[in-house]
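Left out: one protein chain. Kept in place: all the others.
After this line comes chain A, so read on.
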Amino acid sequence: MFEEASEVFDNMFKSSFPLTFIVFLPAVLILVSPLPAEAAHEFTVYRMQQYDLQGQPYGTRNAILNTEARTVEAEVLSRRCVIMRLADFSYAKYQKALRQSAGAVVIILPKNMSAMPQDIVQQFMELEPEMLATETIVPVYFAMEDDELLSIYTQTLTSSSSQGSLSAAEVLLHTATANGFQMITSGAQSKAVNDWAITSLEGRLAGVGGEDLPTIVVVAHYDSFGVAPWLSYGADSNGSGVSMLLELARLFSKLYTYKRTHAGYNLLFFVSGGGKFNYQGTKRWLEDNLDHTDSSLLQDNVAFVLCLDTLGNGDSLHLHVSKPPKEGTPQYSLLKELEMVSSSQYPELKFSMTHKKINLADDMLAWEHERFGIRRLPAFTLSHLPSHRLAQRSSIMDVRSVSPSSRYGVGEPPAGPHVDVKKLSRNTKVVAEALARVIYNLTEKGAPGDLQIFSEQMVQEEQLSAVVDWLTAQPRAAQLVDKDSSVVSTLEYHLGRYLKDVKKHYVKADKRDPEFVFYDQLKQTMNAYRVKPAIFDLLLAVCIAAYLGVMYLAIQNFGLLYSVVRRITQPKTKAH
């Protein structure tokens, strides 16, 4: 046959060009054909945080994943991709996977996070900081659950859990019927992002009545933080603070437009970036204002700095101070006014002062006011949280609730942290009243405690709600908000409507000794390919060989069949 074939090829080369072309073009195409990415399932995954802060690495250090999936129940996890559902997630399982040197961890989050049971949400929130506390070598991804992914999970679960006590035949059958999944991410290895600029914004309302007026600074950081940057929406921390700051700016800009209500205080509003990374934006802003420029509102006569952090929920307000204010100072009068307003107008609201010294030995500052405290500016933070360590401030569970009924306080509230607009608006009112009483010095003028400067209609609930909605419409992790992003430009526009001299400030990490380094590849597409084990190929080869053997015998003995047919047909033809 092969001699014939070579003859044929010779003839083809000699005689006709088109025939050669027809034969060889497909051959060339076949040899160069690339492997297509035709996946069983394709889904978006969000990588865990990866950053360096003050030279210390945090989070996962890897992005590339190309391994077979297992659930944590499987006996051997090494170099496998361990997939877990949030409902079954625990730190022990996570640690088990890492100890057995798993290739990767993929955690499947439910689509509607706020509908999860309270204890699971709480537990996961507690775990988030633990997962980030040390560096993890293998990639850790989060994926949103859908039907396909759930089916992949259940199939992996059945193949992972039930292989210990089966007979050999059952195992063979199992390999033929069960599916394995090869998980592959499309992106490249994560690398440090150079020259990432964190943006902060400032704006001011100038007071009247001579030179050297005292300045009140209102500060809130806008960035959010969670175990995965693309999933951190930060509704309560610190969407609520930013929306309160914008509302205060709106209220006081109204008062400052009329001559009769124009007060003798400068108001400086600052929306800081990088707040979850040790308040990098605030730090640079202070350095710029205090060290480099000659004249700045911050340099002379700052009455106090009020930082707003996590104010959208709860029935208590805590004024966190690093040094209790002395009597006679403006801070002291604000403290007293806050106490008076909350006790006389909102008896259900518990107001208290929490004192915590600045711990310079700590890696992370507790509250934003400590940045100002270090520079000897009188400052404090207002929050409904009693402690800076609470997990609410850095959780991906901190989302705007999904169902509209729970959003407006009707029906079941979501399990995790969220913003209750009614409480946010009440807190805003308390702060606005107290600030106004300080600015206009109303207590000394003998105004009663239940005097309402702003009517209920003036603090607009819809406005607050809209701002929180807009802020939580996209993840605002510091790694994702660059200087041209819509978050920054919309914030700038908002501030510009009410305030004067709106300016942007950028922070870039130092090239040689960077204080913070962010990494890319935080959002990727993952493919799950259906695969079979190598033993399956062997089994298949044996089956095919057997089949071909039968075919060979059948064709060899085709004469038998034909003679049978002839014998049947013969008598009929004789009858013809």
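The criterion applied here is as follows: a residue touches a chain if its C-beta (ideal position, glycine included) is under 8 Å from a C-beta of that chain, and two chains touch if they have at least 3 such contacts; residues count from 1.
We adopt the following convention: contacts and distances are computed from a predicted model.
The complex appears with one chain absent; UniProt names that chain "BOS complex subunit TMEM147" among the candidates "Mannose-1-phosphate guanyltransferase", "DNA-directed RNA polymerase III subunit RPC6", "BOS complex subunit TMEM147" or "Alkyl transferase". Considering A:I64, A:M144 or A:V531, the position touching the chain not shown turns out to be A:V531 (whole complex). Only one residue from A:I137, A:A169 or A:I555 touches the chain missing from this view: A:I555.
Only one residue in the set A:K483, A:R497 or A:R566 touches the chain that does not appear here, and it is A:R566.
Among the residues A:Q182, A:T261, A:Q345 or A:T443, only A:Q182 touches the chain that is left out of the figure.
Across the interface with the omitted chain, chain A contributes residues 1, 4-5, 7-8, 11, 19, 22, 26, 29-30, 33, 35-36, 38-40, 179, 182, 184, 529-532, 534, 537, 540-541, 544, 547-548, 551-552, 555-556, 558, 561-562, 565-566, 568-570, 572-573, 576.
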